[in-house]
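Shown next, in structure tokens, is the structure this report addresses.
Removed from the display is one protein chain of the complex; every other protein chain stays in position.
Our next item is subunit A:
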Amino acid sequence: MLIEETLKRIQSQKGVQGIIIVNSEGIPIKTTLDNSSTVQYAGLIHQLVMKARSTVRDIDPQNDLTFLRVRSKKNEIMIAPDKDYFLIVIQNPSD
């Protein structure tokens, strides 16, 4: 319902290649990519987010991670973390 709309809206943006929703244990809940890529992204990005979050909090315990962008040569992986879930979007930036 609401979630479907949100995800559809995101998917329709220019350059978006895929969306994955992962829970705090690394299990992909919803995805628009194929299974093997999803599992790979979910596992790897989960570790990365944990590390990034602990880094931010180590430096300043009052601080917390709000958004994480990983820009690579071919695309950009954007991760929006939350307490229990995170939303991963892979986008090909404008060019």
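Just so it is clear, contacts are C-beta pairs under 8 Å (C-beta built on N, C-alpha and C of every residue); 3 or more make two chains touch, one makes a residue touch a chain; residues count from 1.
Here is the rule we go by: contacts and distances are computed from a predicted model.
*Asks:* I want to check something: the complex is missing a chain, and I'd like its UniProt protein name from "NTF2 domain-containing protein", "Palmitoyltransferase", "ER membrane protein complex subunit 8 isoform X3" or "Dynein intermediate chain 2, axonemal".
*Replies:* "Dynein intermediate chain 2, axonemal"
*Asks:* Out of A:33, A:50, A:70 or A:87, which touches the unshown chain?
*Replies:* A:87
*Asks:* If you put the missing chain back, which residues of subunit A would it touch?
*Replies:* Within subunit A, the residues that touch the unshown chain are 2-3, 6-7, 9-10, 13-16, 21, 23, 25-27, 29-30, 39-40, 43, 66-67, 69, 71, 76, 78, 80, 82-87, 89, 91, 93-95.
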